[in-house]
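With one protein chain held back, the other chains of the complex are shown just where they sit.
Chain IDs A, B and C follow the sequence of writing; residue 1 opens each chain.
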Amino acid sequence: MTFIGNKSDLRVVGTRPVRPDGVDKVTGRAVYGADAVLAGQIVGKVLRSPHAHARIVSIDTSKAMAIKGVRAVITAADLPNIPSEEAFVGEGPMNFRDLSLNCMARTKVLYEGHAVAAVAAMTDALADQALAAIDVKYEVLPHVIDVEEAMAPGAPILHDDLFTAGITPKPTTASNVAKKVRFTIGDVEAGFKAADVIIEQRYTTAPVHQAYIEPHACVAAWSADGQCTVIASSQGHFMIRSYCAKLLGIDVAAIRVVNAEIGGGFGGKTLVYLEPLALALSKKSGRPVKMVMTREEVFRATGPTSGAVVEVKIGATKDGKITAAQAVMKYQAGAFPGSPINPGLMCAFAMYDLANVDVLGYDVVSNRPKVAAYRAPGAPISSWAAECAIDDLALKLGMDPIDLRMKNAAKQGSKTVYGVTHGVIGYEEVLQAAKAHPHWSAPLGKNQGRGFATGFWFNIGGESTGAVFVNEDGTVNVVSGSPDIGGSRASMVMMAAEVLGISYNKCQAVIPDTSSVGFTHVTGGSRVTYATGMAVTQAAQAVVEDLKKRAAMIWDISPEAVEWKDGQAVPAGANAGGFDPLPLAAIALKAAKTGGPIGSEISVNAQGAGPGFGAHICDIEIDPETGHATIVRYTAVQDVGRAIHPSYVEGQIQGGAVQGIGWALNEEYVYNKKGLMDNAGFLDYRIPVASDLPMIEAVLVEVPNTRHPFGVRGVGEVPIVPPMAAVGNAIRGALDLRMFHLPMSPPRLRAAVDAAKMPKAAE
Amino acid sequence: MPSLNYVAPTTVSDAVKILAAASGPTRVMSGGTDLLVQLRSGRLKPELIVDTKKIPGIIGISGSAAEGFTIGAATSGALLSEHAGLVAAYPGVVEATNLIGSTQIQGRASLAGNLCNASPAADSVPAVIVVGGTVTIAGPAGPRTAPVESIVTGPGRTSLAKGEFIVSFHLPALKAKTADAYLRFIPRTEMDIAVVGCGVSVTLDDSGVITAAKISLGAVAPTQVMVDASCIIGTKLDDAALAKLDAAARAVCNPIDDKRGTIEFRTKVAGVLARRTAAIAVARAQARA
Amino acid sequence: MPKVVISGSSCRDFTHGETEFEVAATTFRRLIHELEARFPGLGVHVEEYMAIAIDGVIFQDAYAAQLKSGSEIVLIPKIGAG
Partner (left out) sequence: MSKIHVSTTVNGEAAEFLAEPQESLLDALRNTLNLTGSKEGCGSGDCGACSVIIDGRLVCSCLVLAVEAGGMAITTIEGIAEGEKLHPIQQKFLENAALQCGFCTPGFIVATKALLDVNPDPTETEIRYWLAGNLCRCTGYDKIVRAVQDAAAEMRGS
């Protein structure tokens, strides 16, 4: 049963109702991680490394333990020593030993802010005293921050048991290069030979943080009988349960995780940092322990995404047919392996129908915090380079940048570098919509430029559980296991209401704890509306079938003779009998008599999520004397498959675009010579503020994904892929110069302007 | 660790007594927007905070363009921007003060706090210096007045003696054909610390020729620095004068490389801002009787 | 028989460069056994770390997938999430 067909047949999907959790969130009642309380909770805090790289010689916690009111002090010695075990978890490859060592250092600290001990005390002040009283002796080691310096011979080695994977024969000397990986189709050398024009460039990016406004927070209790409760803000309460069980050696069933409301994640809350420590502190202290990070801790100790070096080479014939594309990418992984190098390689040219592509990548560790997923992990970095190069190719060919992309556009049947053949995709439709948009042909002012760039993301499906329960008064509870990070409660209810044929207001959304609903993977990968939505839709469909059976029973006719229309059972045609329609509420009232409670819980492992494509148009104005950049107009076009709640789809696109604008212009980790972060706060880690921006126009293109009952494609990640190149291309338009390093901050812009010998007024 | 004590005296003399008697590290609080951040970060571990806001008169603005203005030390930026007379007479001072942080910060941050925090990047300081602002200081030895530029002696350091604190600021009576302006450069449009700040005050004769000028730069040296304004005096700020001013501004820069800007960038932008700020001040002065 | 296509180096290391070959398999399990038998280690590697795309549709977990004769089966790294 699918609902893709005619949009006008849909009553609820495509409308813009108020989200079910809205009132709590505008009145301050919503409970986020730091707001949660467990009776008798005390305060937990973490002692962090002041060094970028050091050997832990000794940790003396006796003075801290001696302070009255300090209830527990833990170090890695209090946690299980987890063996190296590779596994693929939702947000990427994961080694549980690394995850454990990232939560608490054992023999070495690998970055400033790396946890070395944790305390639990009666008050905040006592916890601070306890941290100050812990005596850690370090042997400071040489550190390395830059990705290419980390790859160079003689670089300080972070892990003496790390040997580069993907090289044969297997290396025998340890390296900071965790992995070498390559994807190839066709013959790039032949392709470049056939090219009339070749662009060859080198781009670099700085690490950027997800910068969710809510710092990580949790409260955890370990009971004497071994049962554990955790209330935490995260992108997946089942993720927290799995990781805590793994890192602490507890039965999964013994941990119940309650999902607090989450104050933003963007991929950064798909890992544990505090939760295992809070549980360990609770076990030792016998009290529930509350832990809340400071903003500074969030920057120094939680995952940014990779900084990188991307070298790109593209060849084309005079008429604009791209004959070959090649790239070498070096991605920082932070202190432990696991940068998003694979998707970086796979996405760079996925928008194009190319015969010859060769992409080579390196996953490189250095003395920075372990990277975490960040919105379309890996793709924005490689696409920034590729889409800038494509723009310069268009310039060199004298072609319109949209026409060049259209000429080489990926379409159904196009083969990607990673071997997959695209199915039904909307890239051409997105390009057409962008070209047709008035923004593309609007006039520009002085010192202004216009940039265009596109982006791709796979989107994923995965494991989700959804349930629909009909109450005796005909109202409905719509249950799912996906933490609501941006309005998913609304889309779940809308899909259920659409299937049941009842009003949105008759349904309530519920997201229960990990013991009360089936496993559901993290809210990430643009998967919730697709995969969890599929589970909820199927549950609602199962309920409809049951309702028809109940009606048949009431009417004493065969179920086949009953149809479900507009929220009520009706006889299927005249010979079924002349019964008055039975509304859902009437059937619900008779549930006990007709077989008991009416409800269905469905778990799926959704496959075949439809890939998404976006195209952004950016107008920028530059003050050539100061290098200050102002975004004057911005339009983001995206194929969303089918928008369930268009407002929240637009919101994803607008928010993603603005994160990309911040990445392009000002956001970066600034390190000093000691390898310490100099800008660990919102004052100097500069995310965009309201006055930096114009309205962001989101244009929704709908090419339904045939594998989803409503045609949904994921929308959350695509919009952060194009902005950096769109901004860079706009700057090239405004100043007639190409910026090769992110962020394109005022000092870099002014320096580039001077280097390009632009006239400097009045000088 | 030593615990913190908080007092909010209601007279100047009580405040002086408390400050003079204090044994451990002590902090005078007005708006508190810098102080609380330093407390929280642990960069500052005072044993005593003396909150001056309960002292009558320490918040408020009196006077006029004709007789000059007296501004209570703890008066917030928001109050300055709401005082029509002050805005009309000293737009540069008000602009500078209103650049200190967000709307929320504006509701608290004060001139005295911005000055005594002694940051090289303090926005209000160059603006007040160029209009000849002075401060009245209370202390064990009785009140004294001092020019604003004499207060900051280095990053985080002031010339205030033990027991002393600033009670009020004074902006002189406004001279004819005189006007001020302040510009700063930040990477975003709001919420940043000045990468470079520039205050300018100029006086013109009836023909529009500059007869007097003061130019001060922030964030380009350990303290605010004065630019040699002689290059624009006697001119109508023509292109040649602007070019000389640009060079003069760059000449006094002694900045550092940090997360907010490079030496090269700060120096170049100092020249740019000096030109732009001077042009605004001259235009304002021309518009005045 | 379905055709297996390899583009990434992580699998090519097992196949010694071979990038396309046919396998007699109608289910994912059989595919894993076939790969393991032909290129020791590849089956396990695919089961643990790889997704497969069947005629363009990506399956992160493909036990339930049907492999039709003539299907194109592409071995790709599993895709993470933001």
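Observations on the model:
In the analysis below, contacts are C-beta pairs under 8 Å (C-beta built on N, C-alpha and C of every residue); 3 or more make two chains touch, one makes a residue touch a chain.
Everything quoted here is computed from the prediction, not taken from an experiment.
Counted over the whole complex, the shown chains touched by the missing one are A, B.
Contact with the chain that does not appear here is found for just one residue of A:A30, A:A355, A:L395 or A:A586, A:A30. Among B:D51, B:D123, B:D180 or B:D246, only B:D51 touches the chain left out of the display.
Interface note for the absent chain: among B:G107, B:P172 or B:P222, the touching residue is B:G107.
Shown as candidates are A:S58, A:T172, A:N575 or A:S691; the residue that touches the absent chain is A:S691. One chain is missing from the display, and on chain B it is touched by residues 3-6, 8, 29, 32-33, 36-37, 39-41, 49, 51, 53, 76, 78, 101-105, 107-108, 189-191.
In the full complex, chain A makes contact with the omitted chain through residues 16, 18-19, 21-23, 25-32, 34-35, 125, 210-215, 261-266, 292, 294-295, 485-487, 645, 647-648, 650-652, 654-659, 681-683, 687-691, 693, 695-696.
The rule is short, and it goes like this: only the chains that are shown with their structure count from here on.
Inter-chain centre distance (chain A to chain C, centres taken as mean C-alpha positions): 26 Å.
A straight line joining the Cα centres of chain A and chain B is 44 Å long. For the pair chain B and chain C, the distance between C-alpha centroids works out to 68 Å. Residues of chain C found to touch two or more other chains are absent.
For chain B, the set of residues that touch two or more other chains is empty. Residues 128-129, 132, 296, 625-628, 630, 665-666, 670, 678-679, 682-684, 686, 688-689, 691-692, 745-747, 750-751, 754, 762-763 of chain A are the ones that touch chain B when the two sit in their complex. Every residue of chain C that touches chain A in the complex is listed here, in rising order: 5-10, 13, 48-49, 53, 55-62, 64-65, 72, 74-82. Those residues of chain B that touch chain A in the complex are listed here as 1, 41, 185, 187-193, 195, 239, 242-243, 246, 258-262, 264-265, 268-269, 271-272, 275.
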